[in-house]
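Reading through the structure tokens given below for one structure.
Yeah, one chain of the complex is gone here, protein chain that is, but the others are all in their spots.
First chain written, first letter: the chains are A and B, and each begins at residue 1.
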Amino acid sequence: MTTRTKMILGRMAQALPVVAGVIVISFVLTRALPGDPAAYFAGPAADEASIAEIREALGLDKPLIQQFFFYVGDLLRGDLGTALSTGQPVMADLAARLPASLELTLVALLLSCAVAIPLGVLAATRPGTWVDHLCRVLVTAGVSMPTFFTGIVLIYIFYYLAGIAPSPLGRLDFIYLPPPHVTGFYLIDAALAGDWSTWVGALKQLILPACTLALFTLAPIARMTRAAMLSALSSDFIRTARAAGLGQRKVLYGYAFRNALLPVITTLGMVFSFTLGANVLVEKVFAWPGIGSYAVEALVVSDYAAMQGFVFAMALLFVCLNLIIDIAYALIDPRIGLS
Amino acid sequence: MLTISDLSVAFQTRKGEVNAVRGISFEVGSGETLGIVGESGSGKSVTSYALMRILDAGGKIRTGDVIYGGMDLRKASERDMRDIRGREISMIFQNPRAALNPIRKVGHQIEDVLIRHAQASRQTAKARAIAALAAVKINDAEARYQAYPFELSGGMCQRIVIAIALACDPKLLIADEPTTGLDITTQKAVMDLVGDLTKARGMSMILITHDLGLAAQYCDRIVVMKDGQIVEQGDPQDLFARPQHPYTRKLVDATPRIGATIRGLLPAEARTSDPKHTVHERPILEVRDLVKTFQGKSGPVHAVKNISFKIKSGQSLGLVGESGSGKSTTSEMIVRLQDPTSGNILFDGQDIAATPAARFATHPTRKDIQMVFQDATDSLNPRDTAASAIAEPLRRIAGLTRADAKARVAELADLVGLPAPLLTRFPHQLSGGQKARVGIARAIALGPKLLILDEPTAALDVSIQAIVLNLLVDLRAKLGVSYLFVSHDLNVVRLLCDDVIVMKSGEIIDHGPAAEIMARPVHAYTKALVMAAPQPPAMAAE
Partner (left out) sequence: MADASLQTGKNTTLAHIAYVLKDNPVTLVAFAMLAFFLGCAFFGPALVPYDPLATNAENALQPPSWAHWFGTDNLGRDVFSRVIVATRLDLTISVAAVALSFVIGSILGSIAGYWGGWLDAVLNRFLDTIMAFPLFVLAMGVVAALGNTVENIIYATAIINIPFYARLVRAEVNIRRNAGFAQAAKLAGNSDLRVLAVHIFPNALPPMMVQVSLNLGWAILNAAGLSFIGLGVRPPTPEWGIMVAEGANFIVSGEWWLAVFPGLWLMLAVFTFNLLGDGLRDMVDPRKRT
């Protein structure tokens, strides 16, 4: 167990240089943004002098390296600067909007796993049959759909034509009040408050964007499940298990599936990256008040503090997630850290 | 107890149906050990999968009956078959580490089988599993119960596989190449264990192997298979003394054993006079105080610990050892693919270890030291034809023009007995023996003075091995080249080599003339190695 703990600590240590890299890249990227934030902040009527004054106030007149250290110092204090567009601290903006994005992403991923993993197993147990081919075409079609396009088509069908979906504007129709803030996840908060009509309302808003995202992530999960399952099923230990008379279920789920899950878990990290990226597009289509749409708005007005905060938050979120995935993997696979 | 009559198995492939087993019949009596012997592709493993009904997808039993204890296994339902597998008939496989679920504790894997066949309840399973581990002579069974397969050695994993197979006291054990890939001393330990356990429990066994010697030692009766058919069956003594079928005769001849000669491995009609090679006193290679230490994760690994030896010009030296003995590292250092940590390698009096391996490609000695690799398939670039593989050193080192190289390649192919039309083929279109010839032709292309042979026949069937060994002997006589022959098999080394070095844990522990070391081993480890090699019964006087 000590080697395992050592391995986990080592993995955490490995994340540190990555976080450092993330800080550098997010700094460099946003300082290179076109447009002069000082000029923007000063407003269209400002003259040279007042722009210079604001530039000084924002620290933009200092050498880049000095600005970087200010930036790191601010980061350590949890200060991501002030968003020019909203006038709020970026940290507060992100904190307020993050639950919306996370709720959407997680629901989509759960949905996707619930469909993709059984689909992959099904295809792997019947390789070369029509079930297999159909699965392949379906998931390939899914990953080929641009999420922004899927979203629009779903809106057209379910909102405009069928009229069963609510208008694609945000997390909750205006007839409901947001549930009292506990976690920021409306589904959880509404359930905690026992307000089931709001819960249903939130769910209705969530379904279309979540399906859009899930369709897109179906393919990598289903494909990996199929491939991992196929390779597990053709391995020697499955033959041993069959020769020992173990039942079909035990062989398929107890032996093959558990081994196949390991590569699938690794893929989830990649899939999460895709989902977070696609989130930006889906949030724009559904006017979802998450950090993705926040970033798009910031981008339009060259709001570098907001943009920087967004890129940094996304990267940090993703690093943590990968860390969790790696540790989960190490806990499941006894071979990690010992061989 | 088990009667198989007229069994045929076919596989569906893209080239149409392939008959892997064609109408074979045999019986296994109660308490009897039957050996099924055959070279690769003979259908021996498929036979066992068919009778267990665990054929891969695409495989189908075409005709025949499999009667076990009065029950027709071919007609039994899948549910009944599952009850029979592991309970009545069990199997053990080659490559034991892969045969175990990598992420499940071995104790639990035994419990799965016990619980499946209602031999234990959840409460008693652990005790029964530990008892099963103890039965296969695993020390400290209680601790091993908690182990994962990757924490155990290959021999230990095979014991676990045996424990799983025997946990429910089956009546028949099918052992499919149970010792392939294991060291020779481990092979003996595993085979002795299986033999003792089946005897003690009055079980029947089917031992499937490519090694006629192994089968002869452990089986009551032997069935010889070729191309899906049984060519001969009978008592091991008789089979060796009076093989009836020409194929059996060929197999018996080709099996290296004490008293055999190199020409004797070939079929009688192919035997020519023994070629002679001359050994000069002048050493071609002198290794002095060679050390190789790797930086492992848990401290330094001493792969080679200060070894010294000489190879005389024209001499063939055998380097024998089990896995982890440092024999491969030693040969890679001599052929200048690896740098020693310290020590000298004098080739013709010149220290070639002074030039780093990374820059040795342009060293003038490069053409004088060449190597034939263990796995012929792996040693050929899948994208190059046989001709371009052989031409590579000619073009790169000798600097021959395309036309000159082509002519020389044709000569070399002729020398190693590779038919000229095969030269345009890619490795995957060649058989194992043909690939071995390509590897040898490439190695001798530049007329090297020292050739390192790294288990050149380990992956080959015995009949092919016999041909390749004889080719090597002929080449030695023609070219006057010195050999460093690396192998785990003392029987093979003795046939080819003048002297032998035995390595263990990075050290040379024994050294002497090959015939003497084999006949009268002095060192305890050498003795164990000699004793562990299967000893086929004597052949009829020739």
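Simple rule for what comes next: a contact is a pair of C-beta atoms (placed from the backbone, for glycine too) under 8 Å apart; a residue touches a chain by one contact, two chains touch by 3 or more.
These numbers come from a predicted model, not from an experiment.
The missing chain, though absent from the display, is touched by one residue of B:158, B:329 or B:434; that residue is B:434.
From the options A:96, A:311 or A:325, the residue with contact to the unseen chain in the full assembly is A:311. Interface note for the absent chain: among B:86, B:393 or B:536, the touching residue is B:393. Residue-wise, the contact with the chain that is not shown comes from B:370, picked out of B:90, B:186 or B:370.
The missing chain lies against subunit A, touching residues 14, 17-19, 21-22, 25-26, 28-30, 32-34, 133, 136-137, 140-141, 143-149, 152-153, 155-156, 159-160, 219, 272-278, 280-281, 284-285, 295-296, 299-300, 307, 310-311, 314-315, 318-319, 322.
Think of the hidden chain as still there; on subunit B it touches residues 13-15, 335, 337, 358, 360-362, 366-367, 370-371, 373-383, 385, 389, 392-393, 396-397, 421, 424-426, 428-431, 434, 439, 442-443.
The rule is simple: only the chains that are shown with their structure count from here on.
Contact residues of subunit B toward subunit A in the complex are 52, 54, 57, 81-87, 90-91, 93, 95, 98-104, 112-113, 116-117, 148, 150-151, 161, 164-165. Interface residues of subunit A, counted against subunit B in their complex, comprise 127, 235-237, 239-248, 250, 254-255, 258-259, 262, 332-335, 338-339.
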